[in-house]
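All protein chains but one are shown in place.
So, subunit A:
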């Protein structure tokens, strides 16, 4: 099957939003999706975008059952390691189930890595759920190291209310 990997445009926001929701369903957390395509348009396609996105597109004759030609995406942004310098963080990578097994995921990964290399990034990082074996296998096969297992790194977050409280409170110590 023919497919094309290209940079996402503002017009793709509705498709990206649809795929974000599909990935959230796969992650068993659909109720956590709070933003719509409008926020994606505002946050990803202004003069100072907060994320970058690639989409996988198939020709009209291969469109999905629902009529979609955008069948996968990779959402990433640049981070900074005080040890090594610029890095890429791969936030989301997803291909619709009917379009898997054709090398689309692999091509999306390659393209993100290429962009990272062009920007002189020294590493690419991502977070994954420990039960997500298909994805774990996919990334480990390409050379990813599990730093939570090997070095004990944990991901912490102050969310919504906790952040608000922290901003409003005086020091506790």
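Observations on the structure shown:
Methods note: contacts are C-beta pairs under 8 Å (C-beta built on N, C-alpha and C of every residue); 3 or more make two chains touch, one makes a residue touch a chain; residues count from 1.
Methods note: contacts and distances are computed from a predicted model.
Choosing from "Diamine acetyltransferase 1", "AP-4 complex subunit epsilon", "YEATS domain-containing protein" or "Histidine-containing phosphotransfer protein", the protein name stored in UniProt for the chain missing from the display reads "Diamine acetyltransferase 1". In the full complex, subunit A touches the hidden chain at residues 5, 20, 24, 29, 32-35, 39-40, 43-44, 50-51, 75, 77-86, 88-89, 91-92, 102-103, 106-107, 109-110, 113-114, 116-117, 121-131, 139, 142-149, 151-167, 169-173.
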